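For reference, the structure is listed below as structure tokens.
The complex appears here without one of its protein chains, the remainder shown in place.
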Amino acid sequence: MGFKIMPKAALPAWIDRLCADYRVVGPKPLHGQYIFGDIHSAEELALDYTTTVLPPKKYLLPPREELLRFEGSNAEPVIEEDAPPTVVLGVHTCDLHAIHLLDRVFEQGYADQHYRAHRENVVLVSIECLKPCSEHSFCKDMGTLSADEGFDLHLTDLGDDYAVDIGSEKGEALLEGLDAVRDATPEDYERVNHVMAEKWPRFPYRLEFDVTELPSLLAVSYHSEHWDELGERCLSCGMCTKVCPTCYCFNVVDEVDFTLSAGKRIRHWDSCQIDEFAVVAGGHNFRPTRAARQRHRFFRKGKYQWEAYGLLGCVGCGRCAQACLVHITPVDTFNELYRRRVLYTARRQEVHT
Amino acid sequence: MTVLLNETLKQTSIYLPVPARIADVREMTAYEKLFTVELPEGYSLNHRPGQFVEVSVFGVGEAPISISSSPSRSNGTFELCIRRAGDLTGVLHRMKAGDTIGIRGPFGRGFPIERFRGKDLLFAPGGLGLAPLRSLINQVLDERGKYGRIMILYGARTPSDLLFTDELAEWEARDDVELHVTVDRPDENWTGNVGVITTLFPRVQVYARNTIAVVVGPPVMYRYVLIELLGKGIPEGNIWFSFERRMKCGVGKCGHCQINHLYTCQSGPSFSYAEIKNVEEAL
Partner (left out) sequence: MSKPRVAFFEFTSCEGCQLTVIDSLQTHIELLDVIEIVQFREAMSEKGEDYQIAFIEGSCSRPGDEPKLREIREQADLVIALGACAHLGGINTIRNWQDQEDVRRYVYGDKADWYETYPARPISAVIPVDAVIPGCPIDRHEFVTIVKQLLQGRMPRIPDYPLCIECKLKENVCVYLRGKVCLGPITRAGCDAICPTYGDGCEGCRGLISNPNIESLKTVLEEHGLSMEEVRAKMTMFLSYQMMELEREAAGNGD
């Protein structure tokens, strides 16, 4: 499929136009870091950003959202179908892959209408990453360093222009009536290919094994002592799960007004790293140790989600590693498990020869 | 036309309960009450033994409760045996006939009762475990001819903790049910067995390969009962459990009920030992 060319000079006018018809959100700097937030003009937008604190997931699965409003024993679901359509600009491809997983989670079995309403209301404009975000990102290992689907529009920085791939009619509609946008010429294909050829070597591989081995590596690492070592260090602060673009566990609580009979049923993000996550009403905790909780987290990322949804639960964004005060990172964890496995296999072979 | 209750979840929100009327509340023990619940006209629960519903009281919250009545005795209502253990159940215990609660479900896959036909059945409920098992036991009794022997080994902490005592008396009276009851701590009037549930197992002789065992009780009980059952030679695939977990959403999303990769609310809460023996967090 062909792509379009949008001169960077046209960006301010484009953003202005989008702001007239949509809620526009995108990466912007805040106190020396980046966050996704509302954008009112191109000046606010930082498309060359490094990883944001929270992923754009927050527009699809808000940290806190009303599911129901009730009065007495009557309730109405809150599904914001009429909310202004939201354009999410500058989604990194790791986050795009993460959204792909969320789509599967919330559509499989009982489809979640609240998620779907947000999802259908969002137009995703992703951007090709041309340099690593941090020493923690390992998107290349996880196969999320680029994307050929899942976006509505996809931008590639060509210097003075953006190459714009169109992924959907919703995306195409964003470009309607923009005179500055033109079809790509054969030279533009060369330019994109050149940018892509230069980009790949800039990203290091950080896993010591191929990611396709990850589910089976974890399968043989369930009883590794490494989980206990992580459990010793882990603070159970839950930050890793808050910043993760693929974590979606939630809790549901009710809030009432002073009538005590009217109120809201609220869904909010939860975390499997918290001590009380698996506690049942009688008080029994089904995952009482930090070691078991860290293992559960990494198994979800590297094995369970893969088995249930056909996609890995880690996209290599590096946010959890960046947030962790005790230096627990997916790269170190997976590599350590791999090394122990290799060592174990080598020792066994020695014994047998 | 009758609407299946779980079909309503597909309409506007999977989190929207249907308002249901408490038709009756019966005190069972100091901690447990039996609620008879009636769905609005035109709705059917259509559950299987072993399934659960999410019970809501708006303003307080929602919790998973196993269904205690058997489909064969539904009569337009269903029963929930609820222990006062937390916030929501505390409020439920103060509710009366005529009050309204919210119901979602039924969830889970229930027991594969079709596979139990023609077999001898050994039920081993511990404590509140009788609540979900009663659904299965009564279903089986209502189609008694389809099964072989029926053995019930029931353990409770004290005589006053025994649930469904009237039904226990009925089962005791039947000559096609072998009922054995034990309590951990007797009171002065107790003349029956004393000891934990595993002390009952030597009392029954089974033809192991034709026996299905169904065990429901507190987490600590499973391992010990399992040793007894395996010791009797009952095949791993014939041993069934129902697990308690924090099934917050019931629809396989919220993550709280996961046993390793399994969502208890969807894949369970009933599992055979063969299915979960290698699932490390299960037992």
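Each chain gets a letter, A and B, in the order it is written, and its residues are counted from 1.
Following the convention adopted for this analysis, a residue touches a chain if its C-beta (ideal position, glycine included) is under 8 Å from a C-beta of that chain, and two chains touch if they have at least 3 such contacts.
Bear in mind the structure is a predicted one, so any value in this text is a computation, not a measurement.
Q: Which of the displayed chains are touched by the chain that has been omitted?
A: Among the chains that are shown, those touched by the missing chain are A, B.
Q: Among A:133, A:153, A:174 or A:243, single out the residue that touches the unshown chain.
A: Selected residue, touching the omitted chain: A:243.
Q: Which candidate, A:46, A:130, A:184 or A:274, sits in contact with the chain we can't see?
A: Answering carefully, the residue with contact to the hidden chain is A:274.
Q: Pick from B:76, B:90, B:202 or B:218: which residue touches the chain that isn't shown?
A: The single option touching the absent chain is B:90.
Q: Could you please point out the chain B residues that touch the chain left off the display?
A: Its contact residues with the unshown chain are 59-60, 87, 90-91, 94.
Q: State which residues belonging to chain A touch the missing partner chain.
A: Residues 30-33, 35, 53-54, 63, 232-239, 242-243, 255-256, 258, 260, 269, 271, 274-276, 290, 323, 325-326 of chain A touch the chain absent from view.
Rule of thumb we're sticking to: only the chains that are shown with their structure count from here on.
Q: Report, in whole Å, the distance between the mean C-alpha point of chain A and the mean C-alpha point of chain B.
A: That pair's centroid distance is 39 Å.
Q: Under the stated contact criterion, what part of chain A meets chain B in this complex?
A: Against chain B, the touching part of chain A is residues 67-68, 70, 72-75, 77, 79, 105-106, 108-114, 222, 248-254, 256, 260-261, 263, 265, 267, 270, 272, 277-282, 284, 286-287, 292, 296, 299, 303-304, 307-308.
Q: If we count contacts the way the header does, which residues on chain B are in touch with chain A in the complex?
A: Contact set of chain B toward chain A: 9-10, 12-17, 19, 58-63, 83, 85-86, 88-89, 100-102, 218-219, 244-246, 248-249, 251-256, 258-261, 266, 280-281.
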